[in-house]
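Left out: one protein chain. Kept in place: all the others.
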Amino acid sequence: MIRFVVRRLLQMCVVVIVLSMLVFLWLRSLPGGPVSAILGERQTPERVAALEKALGLDQPLPVQYLKFVERAVHGNFGVSTKVLPGEDAFQVFLDRLPATIELSVLAMLLAIALGIPLGYLAARRRGSITDTGAVIFSLVGVAVPVFFTAFLLKYFFAVEWNLLPVSGRQSTGLDATRVTGMFVLDGILTREWDASWDALKHLILPSLALATIPFAVIFRITRASVLDVLDEDYVRTAEAKGLTTRVIRARHVLRNAMLPVVTTIGLQIGGLLAGAVLTETVFSYRGVGDALATAFREKDYPVLQVLILAAAVIYVLVNLLVDIAYAVIDPRIRTR
Amino acid sequence: MNDTTNHTTDDSTDHSTDDRTEDARGARPTFGQRRKDRIDQLATAGTVDDEPGVSLIRSAWKRLRRNPIFLIGAAITLAFIVLAIISPWIAPWDVTARPLLDKVRPQSNPVPGPEPGHFLGADDRGRDLFSRLLVGSRQTLIVGVVATLFGLLGGLTLGTIAGAVGGWVDSLVMRIVDVMLSIPSLLLAFTVASLARNPSQWTLVIAIAIIQVPIFARLLRGSMLAQRASDHVLAARSLGVRPTAIVFRHMLPNALGPVIVQATLSLAVAIIDAAALSFLGLGNPDQSQPEWGQMLGRAQPFITEAPHLAFYPAGCIIVVALGFTLMGESLREALDPKTRR
């Protein structure tokens, strides 16, 4: 087990190094970039040369890369040029992360809270209207572009019916205390209940939008998995033994059906990152996704670099955790 | 979005192998990234063709014919393809002509409404909206098909090499694929598209194709590996058939089932992802050939004053993506031997 984990971590390092090289070289080979962003209409070749010299962009690429690596080893990933100018790019990532964690966790909880019971219900009543309806709903959920779902939610719930805030993370003028950067949690920790409630209201629509795809996937895998287990010999045996339905459901069906569901949930976390870029853009929600979208638009290379690498690392780590969790849950693997 | 669809594609194969056949689990590595395993499972699932009598395809077709979900999906897909082919001839207006330009006033009349001859009115620069929607189907199909095709070709090359040759080649190719799989797929597409020097339709296609490559590569490799040990390949080999011939005549054709399923689902994903890229401003800036994702992305500034500019292309995208998904899902179910009971 430990050997396996170490091997996977080493593998991840290789991936990160290769990726950093690719991203770095590719970004640097592009025209324009930070210099054009700073100069705008005032750009002349003379001023470009001066600025490139000041920023070290006139040196050969390998030299630039080595400098980048040298700085990165010391925990310095370069400073942001546009997302939060002057701030260390890694710090930008850390600053934005709590917002995205908050959003993703809520989205995931929603997806689980809706997906698993509905999937179970649909499987129990296979072929019924509930089942067919839910299946079609989940298929449509996947077919609608995430940003469009987000837009529709915003348009109706925030603009037309004025039930929830349109965008952002918290209303202005609340003077809330910051502890973790997760506003809902901060409000609870400091007992500023109004701040917490306000932040939660800002979270509802974006997390609903973000939850659609994981919901659809969790729903369908739960349904499929429960269907499968219901068909198993041990369930039939249990029925034959005369166990009550409730006991059968709790002890045999649900428990065994949950294994693939757990895997899926883990996998969806990686996918949430991509969805967050779109959702956060629509809701002007200041998280990692919004930073990434800004960095794409404004060509903020240091931030782009850090965020892409961070996304890869998180993704791989989550996968690893899922595998470990799987081993813990599944007795067949645990024994080995 | 993309990986999610991937996982959805694999769930029913997954549950069947995961929980029913213990040895299926035992046969593969205990741990491993699930995402890869899922693709691999799809690869093996569709290719089991050891049942005597009824051929896989015929029995699949027998069930599909009576499956309403498949029929709906197929009908949408067919209508979409036909429309994409004939649309330039049936569209009442040229898509670059601006017949209603002189009615456009940025404040008082930003988007001219319907009038005789212009069933849905015009867009923000006086072009006939209905014609653009019709003709948009063509470009949308092209982006989807070409991106999937490129992804398939890339995956085919990598997957066939890995699966057919095996050994260190296999390891090398699979490490490359692993690097590609290590970034959430849509994020990879964003990155590739945002790095394009001159954004165009092709950068869009390439960005989407790249995220399909590792999926197809794993799919084909898995399928190849499963067959390398199979009886008919063994037979061919013992008869002295050349290795290339074995790969192309015996192994590849048998791997087609899951590839077709994945391609159908990938088409839907490609169309949705293209829209997402356009939404972030990373799509094709040239509007002379309309594309639904681009039309949707371009409609953002008008979302309050003329939401229909966004709703029509969005509706089209949703319906078509749903069509492909319905078809792909029912195909997969039909080709999955586990459900043939």
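Just a few scattered comments:
Each chain gets a letter, A and B, in the order it is written, and its residues are counted from 1.
One rule holds for everything that comes next: contacts are C-beta pairs under 8 Å (C-beta built on N, C-alpha and C of every residue); 3 or more make two chains touch, one makes a residue touch a chain.
As a convention for this text, contacts and distances are computed from a predicted model.
The chain not displayed here is annotated in its UniProt record as "ABC transporter substrate-binding protein", chosen from "Na(+)-translocating NADH-quinone reductase subunit C", "ABC transporter substrate-binding protein", "FAD-dependent oxidoreductase" or "YceI family protein".
Checked against the hidden chain, the listed residues A:G127, A:G173 or A:G242 yield one contact partner: A:G173.
Remark: the residues of chain B touching the chain excluded from display are 98, 101-102, 104-108, 110-111, 124-126, 197-199, 281, 285-287, 300-306.
Although one chain is not shown, part of chain A still touches it, namely residues 9, 12-13, 16, 20, 30-34, 36-48, 50-51, 54-57, 68, 71-73, 75-86, 89, 94-95, 98-99, 154, 158-159, 162, 165-181, 183, 186, 189-192, 281-284, 286, 290, 294, 297-299, 301-302, 309-310, 313, 317.
Throughout what follows, only the chains that are shown with their structure count from here on.
As a whole-number value, the distance joining the C-alpha centres of chain A and chain B reads 23 Å.
Interface of chain B with chain A (complex): residues 1, 3-5, 7-8, 11-12, 14-16, 18-20, 22, 25, 30-35, 175, 178-179, 182-187, 190-191, 194-195, 197, 268, 272, 275-276, 279-282, 296, 303, 307, 310, 314, 317-318, 321-322, 325-326, 329. Interface residues of chain A facing chain B in the complex, by the touch rule stated above, are 4, 11-12, 14-15, 18-19, 23, 26-27, 30-31, 139-140, 142-148, 151, 155, 213-214, 216-217, 220-221, 224-225, 227-229, 232, 256, 259-260, 263-264, 266-268, 270-271, 273-275, 277-278, 281, 292-293, 296-297, 304, 308, 311-312, 315-316, 319, 322-323, 326-327, 332-333, 336.
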